[in-house]
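For this view, one protein chain was removed and the others were kept in their places.
In order of appearance the chains are A and B, and numbering begins at 1 in each one.
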Amino acid sequence: MGRMSFVFRRLVLLVPTAIGVTIITFFMVHLIPGNPAVTILGQRANPTTVAALDKQLGLDKPLIEQYWLFIDHLFHGNLGTSLYYGTSVSSLISSHLPATLWLLAYAAVIAIVISVPLASLAASRKDAVRDHVVRVVPLLGLGLPAFWFGLILQTWLGTKLRLFPVTGYGSGFTGHLQSMFLPALTVAVALCPVLIRSLRASMLNVLGAEFITTARAKGVPGYRLLVRHVLRNAVIPAVTVLGINIGYLIGGTLIVEQVFAIPGIGSLMINAIFQRDFTVIQSVALFYGVLVVLVNLLTDVAYVALDPRVRFDA
Amino acid sequence: MSALSADPAPAPAPSPAVAAAPVRSRRARWYRQPTLLTGLVLLVIILFMCYAAPLLTSFNPNTQNLEEPLLGLGQMGHLLGTDQEGRDTWARLLYGGQVDLRIAVIAVILPFILGIIVGSLAGYFGGWVDAIIMRIVDIVVAFPFFVLVIALVFVLGTGGKSIYIAITAVGWVSYARITRGEITVAKRQEYVLAAQSGGLSSVRIITRHLLPNVITQSVVYAMSDIVQDILAIVTLSYLGLGVQPPTADWGTMISAGQNFLTTQWWLTTIPGIAVVITGLALSLIGDGLADLLRTGTS
Partner (left out) sequence: MSSLFATYPSLRSSPELLVRHRPILTTALTAGAALLALAGCGSSASSSAGGTTSSSSSASAGTPVTGGNLTFANPQDAQSLDESTVFDNNSIWIIEQITQPLFTVTANGKGVTPWLATGYSVSKNGLAYTITLRKGVKFSNGTPMTSKDVQFSLEQTMAASQGWGYIDTAIKSVEAPSTDTVVVNLKYKWAPILADLALFANGVVPDNYGGKTAAAFYNAPVGTGPFKFDYWHKGSALKLVKNTNYWQPGKPYLDSVTWTDVPNDNTRQLQVTSGQAQIDQFPAWSTVAQLKANPSVALSLFPSTETTYLAFNEHVKPFQDVNVRQAISYAIDRQALVKAVVFGNGQPANSLFPPQVPFYDANSGGLQYNVASAKAALAKSSEPNGFSTTLTVPSGNSDYATIATIVQSELKPLGITVNIQTLDPNTANGNFQSGKYDMEFSLWTMDIPDPDELATFGLVPTSGSKSFFTFYNNPAVVKAVQAAEVTTDSAARQADYNTAQTQAAKDAFMAFLYYSPYAYVEGSNVHGFNVTPLGNYHMEDVWLSSGSS
């Protein structure tokens, strides 16, 4: 099947997935034990606030109507009102978005910078000592609690050695680069295990390919081989692996934002949990769901566009 | 679709020719796999240490000594010192390990079972059953694991029960996908076709013939899943949403000790190392099993 029809198919499949995402987030309200409005409001519950929340969430209407209300609001960009602040959730999300995007991008770059050389090192001589050494890294990394690693970095590189600011987002481009280095490194380290493994595997595939053997036979030096052919063919998969694991990446930012006091969406969500701000939790979960779906789509498209040899079955 | 996924051991499906290969030869070789062996040995050591805690320490993990908190390494018989409430760190590490390991292992069982059942159905019956199930899988996968877990913990409250429910609700998808993939291939084998024409019920075919051969992939994945679960539990406990104080667990230990990283650094560092080493053991086992499957089929 051709590229275009693949893309088209994926787009079409996006629709039920997106709908499903909205259904699950919508349904969260009804998982809450007892009277949802009363439980959500907790101490702030009094007849006025309960009535207002019932109205906002449409809890007094039948289920289908509630869902319709939810979707309708969504299409108008209305993600509800924060129960804690009383302001619109969409304004909260948009104000917190830049910091998270910065963190994600920065972490992705650092992850690639660490993983690609390591994976190349390993793949260039399979089963040699250095291959085994590199392969231990993911084994250790998969069990590494991100926030713990972040705490240690924060204390040693931040407080003790004063190399980086301990917390915050910083201001200005260089400010961001400096302030966000430790948190981005923390997230990147959580990601490297997956990335190194995948890269190494795909590099080994490429290295076993015929054109490599040909190049070798022609006398192309190993180093050039690596850079010109293997790396180029491996960086693309690196980006797509990141794309596929965007969910994993995002999950990592949640706790890291807390530890480093970064005013991003992860902090927003965790604060909302402690402030019992249900509308924020629901909308952020929805936001993440939609984001992941979109990124997955983009990744698939990029994969298709960039690698002409790939064929697609469902 | 993804050929490259978060699954740490993306081994290919066993080739049809050896689907019914004698299990004996596989077993005979397991002790020759260094990865698997190392992992198993390490895990056994960890389990022993945690569960033989009463033998390894005379201290109770919850006994406080507020007169003399924050003792150093080796002081007054405390191997790893004490925390800010005077509780013995070594004891808390061992007993806490019991808590985390127990929760993580139990939390894996339900998704394992649920995912395999759903995946089998999708893979065996194909068609619209498959399409619907895979759509549901796509939807659940759309939410970052941790986001969904904490949202569910918010909704359901804190504590062990909510963690199990949350992890089950989110974790079954990987097993479903793996099993579906395996069964889709395996069901085309001759002996299956024979069984079908012989009139055996689908259930029988799936459970008696297909599953035993395809379940190993899921077991391999389960190893990394346990690691994921340990991380999730430890993170939740760190936030105060998981294991509730005063019960010791590695997450609450890290949280309690973080204020003392510049002075009594071991309070936070050692539980973290414990998590990493446990993760290492389980990952080695997972990798070893994956290697075994690969070599076992060649």
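Throughout what follows, contacts are C-beta pairs under 8 Å (C-beta built on N, C-alpha and C of every residue); 3 or more make two chains touch, one makes a residue touch a chain.
Owing to the predicted nature of the structure, the values given are computational and were not obtained by experimental measurement.
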Touch with the omitted chain, as defined above, among A:86, A:172 or A:219: A:86
Contact residue for the chain not shown (choose from A:96, A:176 or A:200): A:96
Interface with the undisplayed chain - residues on subunit B: 62, 64, 66-67, 84-85, 157-159, 238-241, 244-246, 255-256, 258-261, 263
Touching residues (missing chain, whole complex) on subunit A: 39, 42-44, 46, 48, 82, 84-87, 92, 95-96, 151, 154-155, 158-159, 162, 165-168, 258-261, 263, 267-268, 270-271, 274-276
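Basically, only the chains that are shown with their structure count from here on.
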Residue numbers on subunit B that touch subunit A, as the complex places them: 1-2, 4-6, 8, 10, 135-136, 138-148, 150-157, 224, 227, 230-231, 234-235, 238-239, 241, 254, 258, 261-262, 265, 268-269, 271-272, 275-280, 282-284, 287
Of subunit A, residues touching subunit B in the complex: 13, 16-17, 20-21, 23-24, 28, 31-33, 138-140, 142-149, 151-152, 155, 159-160, 193-194, 197-198, 201-202, 237, 240-241, 244-245, 247-248, 250-252, 254-255, 258, 269-270, 273, 276, 278, 281-282, 284-285, 288-290, 292-293, 296, 300, 312, 314
